[in-house]
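Only one protein chain is missing; all other protein chains are in place.
Coming up: chain A.
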Amino acid sequence: MSIVLPALQGPKTPAFESYKPYSAPVRRPIEPVGRYFLAHATRTLRGHTWSEFEKLEAEKNVQVVEEDEDADLGDEEQSAELLATSPREWKEADLYAVLGLSHLRWKATEDQIRRAHRKQVLKHHPDKKSASGGLDQDDFFKVIQKAFEVMTDSNKRAQFDSVDELATVAPPSAKSEYDFFEAWGPVFETNAHFSKKQPVPLLGDKDSTKEEVDAFYKFWGKFDSWKSFEFKDEDVPDDSANRDHKRYIERKNISNRKKLKQEDNKILNEMVGRAQKEDPRIKAWKEAIKKEKEQAKWEKGAGSRAAAEAAAKKKAEEEAAKKKADEEAVLAKADAKKAKEAAKSAKKKNKRAVRGAPKAANYFGDEAKAEIIDGDVDLLLEKLDDLQLVSLAAKSEGDADAVKAAFVEMVSELTTSGTLKASYVKYFV
């Protein structure tokens, strides 16, 4: 059954009207096979004489499907130093450079990694090396295999990316002269992919709105990174003879990871703080607020009659308000005294809760260190502000591990903010 056309709603003329151009075409080669292609060729060649210009045009902007874009993937020049990496020291090498992907780094897709790896295998396969006369030429090949192993395991790759110094752009040196956006933009861009939460707001430019800028610093002030530092672990000896030593190394690794993580967080915090301080947009807004205030003052000072009247009226109102407030204050004072007392006792209660927590948690299984632990707690209680106290007290009950974690977290909060010196803390590190 044939399609029924819609009835005409408007006028009968004009009989034809054109509204919009249709989408631009894409030039692609067609496959020269089959009889319909032959017909096409005959039509194109017989029906028309093509000018040289038209012939040349036909060779331009042709969409190619064979992947030339990545033809040189993994072809980067590798330095003699890199090539001399011994397999035992593979962790020292730039694993992206080993695969010839140093320009892509964490952006390299799995597919690109595979293809680049294949290129390296072709270049450095020991079969080829020994064929061309070299002995012991498979050292670098082993490093390649290691790099491939890391890069194709998402966990291991994340661990390598965490310590990949070449992945990020460093903040500008404070002494040098620089354009704020040019210098800081890339710093935040290159750090953004470490955030657990995505997408990450970026620095923006001088035209960003206040909301955007506020949101930006708020996000980065609470930046939660997925970095982890296993890559810096000391190798755990796998001989079963010396189990104590093994456990010792394991423990050392764990604490080292923690330390590195804290350091990393601190560096980021400082970096964000510095940028915020230098941010010309924030400076400008502060300036504007100041100006506004001055303007208001000036207007008041220049006082037209209306302004003076308004001022007088305002003054009267204020006085009335003050009187009322004073009366209220007397009442409130009595209340405040009560409230203060209540707060005091609440504070005492919270302190007690915090102080008693380690013991209640059996000193987290480290009874032998009870004294050290209590020492740390005392130190902590001295430094906590009221809010922190409330929050820590709230977390001082329940599962021992969680309690310990809360303490550790608080210590790190205090040390990063500089309230507490890290070296004073003995246990909760």
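Everything below uses one rule, namely that contacts are C-beta pairs under 8 Å (C-beta built on N, C-alpha and C of every residue); 3 or more make two chains touch, one makes a residue touch a chain; residues count from 1.
The definition used in the following text is that contacts and distances are computed from a predicted model.
Participant: Which choice in "Cytochrome b-c1 complex subunit Rieske, mitochondrial", "TBC1 domain family member 15", "Actin-related protein 10" or "Ribosome-associated complex subunit SSZ1" gives the name that UniProt lists for the one chain left out?
Facilitator: "Ribosome-associated complex subunit SSZ1"
Participant: Just to verify: which one of A:91, A:128 or A:261 makes contact with the chain not shown?
Facilitator: Counting the whole complex, the residue in contact with the absent chain is A:128.
Participant: In the complete complex, the non-displayed chain touches which residues of chain A?
Facilitator: Residues 2-10, 12-45, 48, 50, 54-55, 58-59, 62, 65-66, 111, 118, 121-123, 125, 127-128, 131-132 of chain A touch the chain absent from view.
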